[in-house]
Structures are given as C-alpha cells and as structure tokens.
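The complex is shown incomplete by one protein chain, all other protein chains being positioned as in the whole.
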C-alpha cells in the first residue's frame, strides 16, 4: 500500500520521537504521570499521543489500532503501548522491533496485527533487568514505573540488549477470520471507527465484484462506492477502507448503530446469481 | 481585540510548528496516521492539536473554531484542517494565507470565518501537483495521503507555488446572521462551547444597553454581567464573550441545555420601552 514511501532508509527520526497508546483516558492523571517520568529521564523526548481512548482492557482494539498507524512513523521511532489488564501479574513486558519500528508492550498479543501485516519481527526481548526501572514498582502501574523510564533510557541511546534476554516465545492473537465458502466468503468486523464505520477483515483484492451482504444473518442492501461523497447522506455503502479492506459505512451517519454491528459481527458476502 | 499584540512582525515561529483541526476523534487511528506521515517527511515538526473533536462533518463548527484560535499563533504557522465530508470527490484542496497564518483545508467554506474576521486573504492556491503527495491516494483518507505529506514539505521549506495554481474562486459561507429590526436586533447562536455557553453572532459594540431577550420565540430573563462569578450558580446571564460577542451562559451550568438552544437558534433583542 505504499506505506513508508515517504521515508528514506536510514533517515534520522529526529530528536527522540516517542508515541503512546493506552487505555488510561485523558481525564485521569495516569498519562500525565507517565510523561513526567519519561521527560525526567529524557528531557529532549518529543511525545506523540497515538491515543489514550482505547476501550478499557481492549487488546484486540489496540492491536488493530497499532497496525493502522505505526507503519507511517519514521523508522526507529519508539512506541509505548500500555493496554495491560494483566499488570502486576506474571505476564512479561516486551521490547520488539517490527518493520523497523521499536515498541514496548505487555506480552498479551497486542502486537499481533502489526506483526501480521507490517513485519518482519526482527527482535523481541523480555524486560527482566530492573536497573532502568523506577526503584519502587506499583503492582498496578507499570506504565509509570517500568515502561516510562525504560522508554526514556532507550531514547537516550540505551542498548536494547541491556533490557533483558531475547524472548523465545510471545503471545500471538489469531488473525480476524476470512473464510472462503461454497457460496461466497465470510469475514468479520475487525474495527469500528469514530464515525461508526465498520472495517472488516476482508482484504480489498478478495472482495467479489457483485455480492449480496448479510451481517449477523441479516441481509442488507449496500451500494459499492469509491468514497462517501458518491452517495446521498444516510445511504449505506460499501467501499475500500483507507487501509485496504472492505468497509461498510453510512454516509454522514453511523453504520455500527444503524446495523447493530460491532467487532466480531459476521459479514457474509454471497455470490449473486442472475435470475 | 488586541490579537497579535504579543507577536512581533517577522518573528521566527520557531522550528516548524504545525497545528491540526479535524473531526477524526482521538479513539480512531486516523490522527495518529496523519502525524506519522508528517513526521516521516519532516521529523523536526512540532505538532499542536487544535482539536480532533469537531462534530463529524460539521464545517460551520470548524469554521468558528479556526477564527477563535488561529489568529493567536505565531505568524507563519501552518494549520492543517481536515473536516472534509467531500473527501475523494471533485472538491479541491486549498493552500491559503490569511492574516499571516498558513492553512491547508478542503474547499468547503471552512476558512470563511477566519477570512471574514481576521484577513486579509493574501494567497489561495489549489493543490493539483501530486508530486508531494503519497504515491497511492486512498479515496477516503486525503488527510493521510495528501494533507500530511504536503504539510511536511511546506514545513521543510517547499515553495507554496509548487503545490498548484492560484485559485480563481473558492467557497465562502455566509456570515451568521445579524439583522437590525424596527424593534431591536436579531442574531443567531453561532457556537456552543464545552460549558454549554451560547456564543452569538452579535458583536459587542452592537449590544443594546437594555433589551428584552427572546430565544427561538421564547422570552428569557438574563442579567447582564461582566463575568460568570458576578452572579449566583445556576443563574442565566448575558455577557461579552472572550472573542467579543454577545454570550448567554448559566453560571456553573449549561445554557444550551437549559434553553434547548443550539447553533442557529434565533436570538432576538427587543428594545425595552419604559412603561
């Protein structure tokens, strides 16, 4: 899809760009504390919020989110991902290099979609060396006490090998379903965006030219268009999403609400037979 | 109103400040992708979010928003505006210089209020040269594929003349209504802020000293005050807004909810006649 075309191999990411993806919300002080710790370690860090509005503990959502934006960043950027229902338990924390991007994330599968779509995965390490952590670790806030100071030290040039050993195994989530069938193809809603658009798991090159759609068993009429403005406000349309998958949308409206669909809803495209 | 007083003509805006105004929301990955592309082109860019919470496709809201904040930025800052229901259609994308600020925006009228209030408009160009766009253009995400790389190149010093020809015409929205009448003056609610305060279209110097107010035909009692703290919590007051217009507010409350008013609601100020 041309991702990375604007980047030159070996280009300098500039002074210490570090992004964040969390489910902390912006109304609580957690994001602000994380940034404070990071800036205390690396005052030159340049912070970019990917989002802090991941639904609480929604690993699948965060995994789709990373795949949709991380590949566009300059090579070598550091991305800190704290969607971490297992905080304080035995789950590991990973340092990974995927498609030239660097990430810190809990070992809960959140990196799966990025690795699936925008690999290769070249390095995965497990954070075991507490030397670069804060001296006291809250059992409920590793974002502040482990992720943030480690990120700061990485931005300062710390060798990732100092963080801990290479991981022999790490959690991968299964890809969202795409199943060819006798009478067509089955996929699922993989992501619902802010506008209520439904982004499915079906890659653009697998979309049949004509097909009858069912969502969770309900037949729906939706015209294929190239972009929203080609249909009237309120009309249900299908098109190719900005990351190259089948998308269902209501023009200037909310398809998720209209169809009662959500992540995991089954989308069935049946071949249309001429009568 | 003293805007710009703190800026010196010819002052350096510092290293590459670029602001964003979109309706993408922060829960979706679109803002994050736009920033990634921009930073890949110009790693030194310094990003400022004006807002990503413009109501979906609400051009009038975005237009008021720009007029209320863009003039306060250092001269020469670049402002990227992506509230764009016509994305992927024949609508043009504009580069404009208004009151010393630089903007990229769809040609849908979103720059009208800034041009009305804080001009002059000195340059308007139409983006036709794809040389600085991403090589593949999604029909639904020009923010990522056109606006972001073009912004990055402008921050890197690209001559705006390279973007495309001077525009001979561009869309202007009518100013929100202000109509003198035999028995007073009519205006409309032009903006509803986060607190539910109603900012009208009536400039401070046209506010009658005493007047009876009607909102959408309903008579309302509201005392003139200088600031919220001059009345009791819960009281409906009228005052001069921070951008110099008639404002209706409920002290520590929500005037929009109290009055059932919204953008476009008609505010009628009738001269009070002594009995």
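Each chain gets a letter, A and B, in the order it is written, and its residues are counted from 1.
We take it that a residue touches a chain if its C-beta (ideal position, glycine included) is under 8 Å from a C-beta of that chain, and two chains touch if they have at least 3 such contacts.
The structure presented is a predicted model; accordingly, all values stated were derived computationally and were not measured.
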Contact with the hidden chain (one of B:122, B:136, B:210 or B:227): B:227
Of B:81, B:163 or B:239, the one touching the omitted chain in the full complex: B:239
Candidates B:27, B:50 or B:207 - the one touching the absent chain: B:50
Sole residue of A:87, A:104, A:202 or A:261 that reaches the chain not shown, by the stated touch rule: A:87
Residue ranges of subunit B at the interface with the undisplayed chain: 1-2, 4-7, 11-15, 17, 19, 46, 48-54, 64-65, 68-74, 77, 193-195, 226-230, 239-242, 247, 252
Contact footprint on subunit A, counting only the chain that is left out: 24-33, 35-37, 39-41, 43-44, 46-47, 56-57, 85-89, 91, 134-136, 138-141, 144, 149, 152
